[in-house]
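Remarks on the structure that follows.
Selected chains from the complex are presented in situ; the others are not included.
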């Protein structure tokens, strides 16, 4: 890498030094200790291969606008191998510690899976070589089982047994790749595991098949000694009308039904949360309270837009909320990280927009970590919550918690209380002040 | 009931006799046998006390417009007792077999629960009397724990122990009322069991409290020999920002987490399904495939409107889909029915609009039953589904189902299949024709 | 066309003869007179070149699934010319009288506009030849100024003058093509005429440029004697965050601001209506009451889905409502028609799904015409409306209409009216009965 592949210098932390965005970090200082841990260890930033190196910035109404320095490599395998060089220089300059990829991000398909696997293995060889010299780690890998037309009606949930069979075969090799690159997690996003119409769908059978495939994957991973944490990634719809892993709660129901909740956790994405009608914080909270927070796909949606835009995260309210949940959880999860499942807008088509996008994303999450850590340190919200539920700590509340008070005791306790007494048992929650306080924490923690 | 309380004659089935809607049924013929059962036994129609007799047709921007014949009773208890007379004449004229009510629909609150219970008991006495002479059954009763300001932050999930205590006490009496009137089900709609903001909410604790209350309710019902089927009714939001029983799948996750899935099932509402981003058919499918379909709240939403309008169902696509799921389930559930959780639009404010609304609702569901039964009889969709998944019946598909084929076998099977071979394993699902076929079934089953 | 290009016979009207959908019309009988005009003249069905012959059924997460008989032509110009043969046999078999196309649907781009125009002209030559022998008419043509990356930030509204210049040049030739094929209308859908972010957008300047381009187009059309009706097609968003022609009303405001409302009318699409938060009926009503209903893009959306799915119309409520507005308007517009801006679902990938999709679309609109005509004939809704507003026909209402009654007269008239008197001046609108009546009209007009 003596010669520069990207026209960009290494991105350094300069502190809160200028108002305009540039090729530098204002908030992300990887080795600075915040809340008892290095920022890099809280955040474990990962660059997504697909949106960074493969994404052409197409949309349903337009061809790709992306200009990429490796576009000069016209042979698909040449291009695939060259991209690895570009990727590792990109990581080096950006300063992320992790990468993520789908199998099909790395190499082109052949006419058969055997040929496809051969193509893939060549690229993985090069990745493994780079890992040795750079120490780069793989946060997770996954298998693309939605792009090829054969997956028109799903992969594991396909009505066609040959497609299920193929999916299993593809997955098998993807797990073997995961083992080779030392992935800390393995993710399943069910791109087409859902339905277009209920009228022609045997939903129960499809879900049984999905569960079967997950169990087979876990068993095979165990068999080959690939001990990655397995993760399901919810999304409510798009491309399908309904995806089975609609949101965190739906996916948890599925995991419990099919006995997957011991071996699988959740990988949660901000834009997917919004498409399901939730905040990102909500999805993370649901997962962490269920003990199932696995990893995070860091991006943001536009709540006025009804499809997945996978925008680089920049909203400090959302990054603060997400990192607050992470701090409460003691970390993203034993092996989780923040993978930027994010892409530039189609109008940001130059090579360096890939850096700028990651800079705003990383800085926004680093900022969120700083703000959330300050709020944690001050206990400002913890105290509000503790106070709000304090009536369960003694008296009738404690009796409820302990099970001492049943229906009859509670009736006796309540039967002659007046309306006024009961109203007096409630308190205003002053929610407007909480919002104001969060504003102050954001600007005062970060501003200068 | 010699004297007419409502200016309406008994609603009779006249068949498909006129184009304009009138005081008659075109499709609902209660004793006609459809798909092996009387229509009344498939549909088990219930009139909701709140929307029919109490609803003043207020909205957030306007006072109630409803004109009701019992408005002349100005004393609250007189009014409450008179309403029972009106209700039972209404049922008699409409021809529904069931009613549903919240405790607070029936009688006004006093200053204490003791006084409130006394008010309620007087009205229940009258209902029980009417039941003896009319044979009217209660599909379900429930407890209103969301209207009074004391429930500002929830009932079972309130941060305030005194409110939990009161809720338990209120619920105890409501279960006793259920036993007296012989309710076949008991419903919990968690009106305020959710959060306004995550920042000040201990979601896990609140959900534990909710589960505790449900367990206490079930235990007490057992204790007093009230063997109603217990039901949770999902709704995603409104009035709260997020309700814990967001949709069927979320509620199932909750039930599994807190060991409630043996004793509780689901009561599903059409408008709530839409607010959660789902079709009604989806919610019913989710519940029936989980073995948790309990009962149905029959109404419809406007998918372009973001709040609960509880409109009388009139969309034949939706009633057909709902009844198709019911037929596949062999019935709504062992004890379920179709409760019209529906109200007139605010602009339909005359007394008889309550009849007209129920007529369109009952006729639309009766029509849906007829259409769905015809589709079932012809096997038109069943055959499509059977054919679509037939590859799992033999060969590699059967090996997948039996567990005979694992990753290695499936890899061997797939490794050299070409792209073209795999494409050929999939089929067009001709979804456009399915939609056309459904149109034909609707117009030809019902038209003349 | 001695040899069959499509494996399909001519689609004939067979009446309401079977329950399952097939290669036949149940409701569309082109020469049958309904409401005083042949069905073909009310409906003026057009097949859209792009979704029928070019659409590969890609989506943002998958490659195209479409199987098309002309896929064997691998040279782009060969393919383009062959497609014309396929298209005209398709029209012949389907029985539509009109076609629609974008310039770029027909032929591939060259490296320069000169080359692109030459490609296009060759294909247009063949279309013109076919028109002579078949009598096929072009409902409208248009220019694709959104797919090529050069249009990344718009065409007429591009911030880059060279792109505006190119757009004008492309449009010039497209108008010349329109003249050659005798297009009855010329449509502008502003694919990227909107913004991604307001922060870097001079919205006013962009809208001035758009208006300038429209005026230039109209002037040039006049200059060359191309007297097509000019149409703008609203869509609220997608691909851009906000499209300037958001909906009918917004586009009317724009047309009035820039003096375009004399020469331009509206082309309205069902799915776009839904994305803007409206029913299709609403958009058509807005346009017709403004005297600006130009033509219709017949398709439907899924109101639970936040992007454009361009589904073949099948919902009889929506087609009935649309055709009711058309009947009230005396026709779609002087030169409008129903263009199927519709595509098969990605899972309906066989060639004949293109026929099946059009069959459900054409039959659903033919059905809507029949139902709406019956409602018009019976005056059922007209009478309701006339009655509802009758108070403006005499007395104080007539004085209001004539301007005789001003604020002072109306104050004198109202000052001592009691609450009860005023309530009595209003009536219930019995909306539930209207919905029931519409159900009866649909099933009884169409059913047998």
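To keep things simple, chains are lettered A, B and C as they appear, and every chain counts its residues starting from 1.
Basically, a contact is a pair of C-beta atoms (placed from the backbone, for glycine too) under 8 Å apart; a residue touches a chain by one contact, two chains touch by 3 or more.
Because the structure is a prediction, the values reported are computed rather than measured.
Because all chains derive from one sequence, the complete complex can be expressed as a copy number, which is 4 in this file against the 3 shown.
Keep this in mind: only the chains that are shown with their structure count from here on.
Taking the mean of the C-alpha atoms as each chain's centre, chain A and chain B sit 36 Å apart. Between the CA-based centres of chain A and chain C the separation comes to 40 Å, rounded to the whole angstrom. Counting only residues that touch two or more partner chains, chain B has 277-279, 429, 431, 434. Listed in rising order, the residues of chain B touching chain A in the complex are 109, 111-114, 117, 148-150, 152-153, 158-166, 168-173, 196-205, 207, 209, 212, 216-217, 219-220, 236-237, 242, 246-247, 249-250, 252-254, 256-257, 276-279, 281-282, 285-286, 289-290, 321, 381, 384-385, 388-389, 391-392, 395-397, 400, 405-408, 410-411, 413-419, 421-423, 425-427, 429, 431, 434, 438.
On the chain C side of its complex with chain B, the touching residues are 16, 18-22, 26, 274, 277-279, 303-304, 312, 314-317, 344-345, 347-350, 353, 356-357, 359-360, 363-364, 367, 378, 380, 428-437, 439-448. Of all residues in chain C, those touching chain A in their complex are 58-65, 146-149, 151-153, 191-192, 196, 237-239, 241, 275, 302, 304-308, 345-347, 349.
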